[in-house]
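Only a single protein chain was left out; the remaining protein chains are all shown in position.
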Amino acid sequence: MSWARQNLFSGWGNTLTTVLIGFVLVWALVPFLDWAVFSADWVGSKRVDCNTGGACWVYVIQRFDQFMYGFYPEAERWRVDVGAVLLMIALMLFFLPRVTGRLALVFLLLALPVGWILLTGQGLGLPAVETRLWGGMMLTVVLTVAGLALAFPVAILLALGRRSSLPVVRISCTAFIELWRGVPLITVLFMASVMLPLFLPDGASVDKLLRALIGVSLFAGAYLAEVIRGGLQAIPRGQYEAAAALGLGYWKTMIYVILPQALRHVIPGLINTVIALFKDTTLVLIIGMFDFLGIIQASLNDQEWLGLAAEGYVFAALVYWSICFGLSRLSINVEQRSGVYRG
Amino acid sequence: MAEPVIKVEQVHKWFGSHQALAGIDLSVMAGERIVVCGPSGSGKSTLVRCMNGLETMNAGKITVNQIDLAGGSAAVEQVRKSVGMVFQQFNLFPHLTVEENLCLAPTRSLGLSQANAQERARKYLERVHIPEQAGKFPLQLSGGQQQRVAIARALCMEPQIMLFDEPTSALDPEMIKEVLDVIAELAADGMTMVCVTHEMGLARAMADRIVFLDEGQIVEEAPPSEFFKAPKSDRTKQFLSRILQH
Amino acid sequence: MVAVAVVIAGAVWLFGNTLDNLANRGIASGFSFLKSTAGFGISTSLIDFSEASSIGRAFWVGLLNTLLVSAISVVLATILGFAIGIARFSKNWLLGRVATVYVETLRNIPLLLQIFFWYFAVLRALPGPRQSYDLAGWFFLNNRGFYIPKLEIIDGGGWVLLGAVVMAFLAFWQCRHKGISRSCAGLAVLLFISLLAVGSVSVPALTGFNFTGGTVLSPELVALVIALSSYTAAFIAEIVRAGVQSVPRGQIEAADALSLPDKDRMRFVVIPQALRVIVPLLTNQYLNLTKNSSLAAAIAFPDLVSVFAGTVLNITGQAIEIIGITMAVYLTISLTIAFSMNIFNRTTAMRGLSS
Partner (left out) sequence: MQILRYLVPFLGVALFGTASSAGTLDTIKEKGWLTCGVSQGLPGFSAPDSKGSWVGIDADFCRAVAAVALGSPDKVKFRPLSTKEAFTALQFGEIHILSRNVTWTQTRDSALGVNFAGILYYDGQGFMVRRKLGVKSARELDGAAVCVNSGSTTELNLSDYFRTHGMKYTPVVFEKSDEVLSAYRAGRCDVFSTDQSGLYAQRLKLPKAKDHLILPEIISKEPLGPAVRQGDDKWFNIVRWTLFALVGAEELGITKSNIEALTQKTSNPAIRRFVGTEGKAGANLGLDPEWAVRAIKAVGNYGELFEKHLGKDSRLKISRDLNRLWNKGGLHYAPPIR
């Protein structure tokens, strides 16, 4: 009681605020909860099974597999599952206290190409699955993970380049970074999908997913480069001087002394980039790819399930939210943990 | 006998498991000048900070001009209008000029017009001997000048009581004197003051009474002559021997 | 050095390919397409535009629409973001919680999804033109947009009006400077009268399918502005919170000791100092917002990307020129924002902080 008195009703202005917010919450949340939970339809397989007037989750449940795998052939979906498990293990290794970063990194570096080969089926004797069949959450994750994996080495080079003592390198790296940071992702994707063929030799053609990936990684690379640069700047001069005193050259200094420290600093920034990229991959639907949001949107025009836009969007929002929120908590967690270690 | 302007009764204060104040009783009469001293961590800053509600106490009662500080935000507000405070770190507003620093509270809190507030600001800047610095920003001033601005800022509210929380501890030695001089002048004018300080010279010169605190308790309370010449408790002696050695 | 050589060689190779490709394919190049007739219509335009106008003019229409959406959203996002950021420090527990939930919800859901939500959800909730919500016969809300009265100025009246505004502004500034604010109300009345003398008000009215007269804020514009500003506000709120937390405790104690009322403490002591941390981060958010306005293409608002990199690209097929121009424009906008925020930062936010 006294808590409520102090925190909710400590003055007339305070009381008014409380009452007003309470009223709005009740007015908005009660009907929403009623729609989304209490009078929603959960069981069934057809449109007619949705008859209570609440949300029709039957549609989401029926379409769930498609939302996750896109048009990936049903018989081959186990490959996506295996890929997902590989990725999970790789990520978990990074956050298990007993495992060294190096082991986790090696595992991740192995898991990425293995996952890619598994998904495409090239070279393993598995039936090939063309990338145009990829879709749904799987495509979203592939775009994020592969986009980052391609962007990361580029970003490290750009970040080092931006701090280089050679003016040509420094200026061109800065210009490159600022170019991609200064334009919207959608124009980068347009560029990748419409202009990329112009840059390649006659007859060579690049698959649509890969074009989007190139666009995404150029874009992510520029942002990542700035994050890594922040980490590099946090390394005291003394570290460089100590390395130089030990007779290490530029690349050895970077690889053995500076980068391992800098990358530890940038983990929270890195996770934030991952979150941003994960959300930004939705833009590929504008260039006609069926990522998680794209496939949900496409399904909204299915005759059988017309008029269920609210369910589709709420489901999409919930999934995106859970993943992004989870990642952001992870980032805070890492930040606090590394803070403790640093003393 | 008149009511004390500040009356501290059985005040206890904990920070987590650490007890900062353990049952303090203290009365300050109008026009009285009290110096609070003691080893670091003895709770002396906490005590003065309790006197204008910057810290809330866990038990006990403080009244300032018969207003109980536990009486909610309105009471605290009223107390603060009659109590000026000077901090160890000056706490001047760096984004405002000296004059703006001085005028902010009088216009916003007392409702003075801009012109009246500026006049008042000039008056108190002269009192602390730096009228020529009115247009500068705090970070353009020396530490001693900044602390004098801070004193002038507190004075602009025309308080009945001034609290000083180690006003010279953050200063370079050559600047301490100019601040001490200003405080001594205020004391000479008859302002009621409570001052936490290690400057025993100041204590000797201006204090009516010295309060010695250790481990959150008042160990000794005496006029300066007694305090320095014939301290009663061993802890006081120990403290004095350490502090007066150099 | 080797790396530089490789990069240059790569660039030359790409460039050579491009030239070969263009030559081999017989694709037109150059910028002459900007002068040809557009031939298509644009729903929302700040300048006169018709099908007979040139493609170059369509470019300006798109650019101005981008700037319009960005400017409105920047203002709204800043106001909302500061309000929510400060609300997180509220003594009212409920208000603080609601602000936190707002921030955590909006920033963790993709913007594009939010734009779709606002667009289709709002469209569906609103009635058709013939069943519009009518506010006092002046304002109408329906699924074609929000219709508001428009001020129409007689020929030459614009200059009179401009003069009046300038005069009023100068007078107001003078009044404020001298601390007499009451007599300024009289000036506002004066301005209003001069408005009546030179202008007339066009009120929207239902004719045929739709309303004519007045000005319409299209649902695309409204949805885009709501989505952009509410999304960015969540990030700004976090920045404001970080900024406020960066202000040293002593500053707040000093303000308290001077018995400054809570809201004055926020306004005169905390926020001005928090700006030092806020402004550079805010600049990034403004840049992001402007870039994000390109998502207009998904809901048919004719911004630069939608008109120029969309319709015009489809008609002319000159991808290199069009994507190039589009990117260059965004880059210019970004640099301009960054530059002016830098000036603001140096002159205002860093006031008194460099000795």
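We call the chains A, B and C, going by the order they appear; numbering starts again at 1 in every chain.
By our rule, a contact is a pair of C-beta atoms (placed from the backbone, for glycine too) under 8 Å apart; a residue touches a chain by one contact, two chains touch by 3 or more.
Just so it is clear, the model here is predicted, and its values are computed rather than measured.
Taking the full assembly into account, the omitted chain touches A, C. Taking the complete complex into account, A:133 is the one of A:114, A:133, A:154 or A:248 that touches the chain left out. Contact with the undisplayed chain is limited, among C:83, C:242, C:300 or C:350, to C:300.
Checked against the full complex, the one of C:110, C:243 or C:310 touching the unshown chain is C:310.
Think of the hidden chain as still there; on subunit C it touches residues 21, 24-28, 39-43, 51, 120, 123-124, 126, 128, 143-144, 207-210, 212, 219-220, 297-300, 302, 306, 310-311, 313-315, 317, 319.
Where subunit A meets the chain that is not shown, the touching residues are 71, 73, 116, 120, 130-133, 150, 190, 193-194, 197-198, 200-208, 210, 286-288, 297-298, 300-301, 303, 306-307, 309.
In this text, only the chains that are shown with their structure count from here on.
Central chain by Cα centroid: C, whose mean Cα position is closest to the mean of all protein Cα atoms.
Our note on geometry: subunit A versus subunit B, Cα centroid distance of 55 Å, whole angstroms. Chain geometry summary: the mean Cα position of subunit B and that of subunit C are 50 Å apart. Mean C-alpha positions place subunit A and subunit C at a centre distance of 27 Å. Multi-chain contact residues of subunit C (touching two or more other chains) are absent.
Residue positions of subunit B in touch with at least two other chains are not found.
The part of subunit A that touches subunit C in the complex is made up of residues 7-8, 10, 14, 17-18, 21-22, 25, 166, 168-169, 172, 178-179, 181-187, 190-191, 194-195, 197-202, 275, 279-280, 282-283, 285-286, 293, 297, 309-310, 313, 316-317, 320-321, 324-325, 328. Within the complex formed with subunit B, the subunit C residues making contact are 179, 248, 250-251, 253-261, 264, 268-269, 272-273, 351-355.
Contacts from subunit C toward subunit A in the complex involve residues 3-4, 7, 14, 17-18, 20-22, 24, 90-95, 98, 104-105, 107-113, 116-117, 120-121, 124, 287, 291-292, 294-295, 297-298, 305, 309, 313, 319-320, 323, 326-327, 330-331, 334-335.
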